[in-house]
Structures are given as C-alpha cells and as structure tokens.
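My questions will all concern the structure given below.
One protein chain omitted, others in place.
This part shows chain A:
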C-alpha cells in the first residue's frame, strides 16, 4: 500500500514530467516526419548525389547512440546556445528522421508502379501523382511502423534527463535519490510510461482504422 500512497502523493510532479515527456516526443516526431519525408524522397530520386546524401545521413544516425547526438546538440554546439528543450527535440528529431525516412521510403516503394502510370496516363504530372495518388496510399501503409517509432521515441526521450530536463525519468530518479527508495519510484514511473504508450497505441490504431476505411 505504501507504493500506492506514494503514487498518489507524487502525481502532480509526475504529471508535469509526463507532460514534458509528451511534448518532447510529439514535437520531435513531427519534425522527424518532415526530415524523414525529405530524405525518403532523396533516396527514391535515383540521383546519385542525393541518394548518397540520404545514405550518409542514415548511416550516421544509425551508427551512433542517441545520447551522443543529444549531447552534440546541447554541449557540443554551444555556439548555437540551444535551450535544453530545443537540444533534445532536435536530437530526437535528427535521430528519428533517419528511421522515419526508411519507413516512408519502404511504404512509397511498396505502392504498385501501375498507380504512377495510371496517374501519368491521365495527364497528371509526377509531383501531382505523388501528392494525390502515391503519398495518401503510402502514408496509410506507413501508419503502423510510424506508431511504433512514436513509442520508441517516447521512451528514448528519457535521455533528456541527462542534460537535466525534468521529464518523467528525471522525476523518478530525483525522488529515488532523495528518499533512498529507487525501486518505488522506478515502478511508479514505469506505470506512467505504460499509460502513455498504451494511449499512443490506441491513437495509432484509431488513425490506422480511419485511414484504412476504403480497403
């Protein structure tokens, strides 16, 4: 019961942390989607230098730890004088952009080439066909892995604690070190993460169903 009492007692602080965690993730994923779409298009452009650029970006992101990327934005690029929030958001966006690029590339390339030909045969330009025909279908297919990526990003945002942001994980460890009772607060923060992830999966499933209405 002690654990439950502490859960109730600390909820105003944890809710604040949860809000910050959520904000970090949502903003980062939104920027990540823009970055991802951009690099996905570079990669399917079949123009050597652009494909190479995209490959290099993905290689760099996948090959280095997220914590290093966040630290580069915050401690490394001090001349940019970024806020903690900005550094974490950019770190997460830069990181997730690479994975989202691969998600978009895969889903765009999974659309039957006949769709492009049908659009072109009706006099539609390549860009119009992408916008009206290919992307709406590709986005639908990208939804499940995007939801997954959102969840990964949410959990990864705990790394913000290491540059001193008072998000969920930091709240838990602070309580833990103040009371010498880490386990209680780690189990409490686990509940918050579980609830957040659960809500996001519901949201993702809702979005999937909405988009899949025609199939």
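Methods note: a residue touches a chain if its C-beta (ideal position, glycine included) is under 8 Å from a C-beta of that chain, and two chains touch if they have at least 3 such contacts; residues count from 1.
Methods note: contacts and distances are computed from a predicted model.
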| item | value |
| --- | --- |
| UniProt protein name of the chain not shown, from "Ferritin-like protein", "Ring-1,2-phenylacetyl-CoA epoxidase subunit PaaC", "Amino acid ABC transporter ATP-binding protein" or "Cell division protein FtsW" | "Amino acid ABC transporter ATP-binding protein" |
| Residue touching the undisplayed chain, where the options are A:43, A:95 or A:140 | A:140 |
| Contact with the hidden chain (one of A:15, A:47, A:60 or A:128) | A:128 |
| Where the unshown chain meets chain A, residue by residue | 112, 114-115, 117-118, 120-125, 128, 132-133, 136-137, 140, 214-215 |
